Structures are given as C-alpha cells and as structure tokens.
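Note that this complex is displayed minus one protein chain, with the remaining chains in position.
Entry: chain A
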Amino acid sequence: MRFQEFNIDNGYLEGLCRGFKNGVLKQADYINLVQCETLDDMKLHLQSTDYGQFLANEPSPLAVSVIDDRLREKLVIEFQHMRNQAVEPLATFLDYITYSYMIDNIILLITGTLHHRPITELISKCHPLGSFEQMEAIHVASTPAELYNAVLVDTPLAPFFVDCISEQDLDEMNIEIIRNTLYKAYLESFYQYCQTLGGTTAEVMCEILAFEADRRALIITINSFGTELSKDDRVKLYPTCGRLHPDGLAALARADDFEQVRGIAEYYAEYKELFDGSGNNPGEKTLEDKFFEYEVKLNVYGFMQQFHFGVFYSYLKLKEQECRNIVWISECVAQKHRAKIDNYIPIF
C-alpha cells in the first residue's frame, strides 16, 4: 500500500531522479577523460556524455573554475527542479539536504569576513544550494549571539544554532566549533526526521547518515590532535547518531593519537577496512578518499531499493562526487600533473 501511495506524490520525481542517475559518468567515460591532453579535449568528450552542450557556449581557453561552475550549475538546476516539484514530506527532506550547504556557506562567509574579504567575492564562492536571503548580510554579526539574533533566527538553521550561542568573539577556533556543532545538530535532526519518515527511507538514509556522523566524529578527533581543542569540547562535537555512539564515541573522546583512533575503528568492520587500506604513502589512498569511496558505495546502494527518498540524497551526493572527480581530472590536466590523475573516485 505504501508503495502505491508513494508513487502518487513522488513517483514522477523518483523516476526523474533515476533518469538523472543514469547520466552519471561511467568508468569508460573516466578512462577517456583521463586520456585527455587539454581541457578542450575534456570538453569534447563531455559533450558525448549526459552533460551534452553544457560547455558549448564557453569561449575556448577553458578554465577549471568555469568547468566547476558549469558542473555545479547543472547539478543545482536539476536539484532545484526536483525541489520545486516536490510535495511534503519530500519537500522537507530535500530542504534538509540543502541545510548542510547552508552551514558550509555560513562558515565560509564568517571566515571570509574575519579575513576581511569583500562580501561579494565570498558570495560567489557559496554553494547555490545553500543560499538564503539573509546570507549576504552575515558580516553584520560579530558574535555568535549576534549572528543568531540578527541573521540566522529566520533561517531553518536556527534550531541547530541554539547550542552555540555565546558572546565570544568569532575567531577561527570558534568558527570551527560552530561549524561542527551545527553539523552535529543538523545530522542528528536529519537522522531523526528520516526515522519519523520510516520505511525504506529510514533504512537507507539512516545508514548513510550514520556513516556521515561517524566520519565526522573520526575526522574531528584526528584533526583535533595538536590543537587547543580540549577533549571535553571535542565530545560535544561528536554527532551521536552513528554506529560509534555511544561506546566508540566515548573511546574516541579519550583518544590521543591516530593509532588510538585506528584501534577504535578496529572494532567496527566497515571502518576497519577503511583504515587498513589507507595511508599517505604514494600508491595508497588517503583516509579521506577511502571515506569518499565508502560513501559512494553507500549511495549507490541507495539506488537498489525503490519507493524511498534516499535516492535524492544519493543522487546529489554521487553527482557531487562526480563533479569533484571531473574537477580533479581537469586540474590535473590543466596543470599537466598527470601522476595523480587517477585518484578520482569511480562511481559506477
């Protein structure tokens, strides 16, 4: 019964999304892209893929940034189209997806203003999916409390922000903490929301979000070594919706170096694998890439089931990964730095 009802509201969009997903570049495309000599070659090849004529109107000496912009533009148009067609609860779900971009934008803007960059320059770097009306006036605020009161109180991020309202001045450290607190709140809230949605959506999304939470926890821990972030503060930043919660997180809170983190991950089969295969030596993949790979895998699994919202999230994430891949390859091509060109993360 649920399945039939699903299609009433969301069947079209799911079909659309799966159609978009078929346009995701395949391994063969990457092989061809990697062989490109110049960015124009890449343009030529991308023409034969689902991207079609997206670069056709760009004058010839292409820049990587242009490619990046166009890729993102295309993705955003597709997503916005789906968002505009969506009805509740899918609409909220899709909105939830955009919140993470909002968080990133806010942090970007604050950091930018801290470094006295002109706001217009910063705005252009923001992700279009995460833009909101008050965004550009963000530099009015000088403390988190001000930020909250003046800017964010109207945005959907307001509930997430409650935890980090303080009268401290905004500095680098603070911003990081804000970002991670926001993320924690966001992830937990999203997780909660998916669970209220129930069904396949919950199954698929919770797994992805749990991984996301764990990844954040692990990365926060690893990155916090050697910084002034106290262990107590660190604990506050761990999202509690992952598999690591509660034992793993408690252990992480006590960790002092990378090896300990690795030791904690040993207890979790999926993460053990990631840690085992990673390394910074040439020929090995970095932990970050490993995480990305695992994320891609989870997202691809998202498409295995039908009648759930996870496909939208997965699609967006996969497409983002694809954009990163293309940009990576084009950077390598543009800089003639072919040694690392194969370090993209294949999707299909």
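Here is the rule we go by: contacts are C-beta pairs under 8 Å (C-beta built on N, C-alpha and C of every residue); 3 or more make two chains touch, one makes a residue touch a chain; residues count from 1.
Note that contacts and distances are computed from a predicted model.
Chain not shown in the complex: UniProt lists it as "Core Histone H2A/H2B/H3 domain-containing protein", one of "Exostosin GT47 domain-containing protein", "Core Histone H2A/H2B/H3 domain-containing protein", "Rho guanine nucleotide exchange factor 37" or "NADH-ubiquinone oxidoreductase chain 4". Contact with the omitted chain, checked across A:Asn10, A:Asn32 or A:Ser330, is made by A:Asn32. Interface note: of A:Val153, A:Ala250 or A:Met304, the residue touching the hidden chain in the full complex is A:Val153. Residue A:Ala137 is the one among A:Ile77, A:Ala137, A:Ala158 or A:Met173 that touches the chain missing from this view. Residues touching the missing chain, restricted to chain A, are 28, 31-32, 35-37, 40-41, 44-45, 48, 56-60, 119, 133-140, 149-151, 153-154 (touch as defined at the top).
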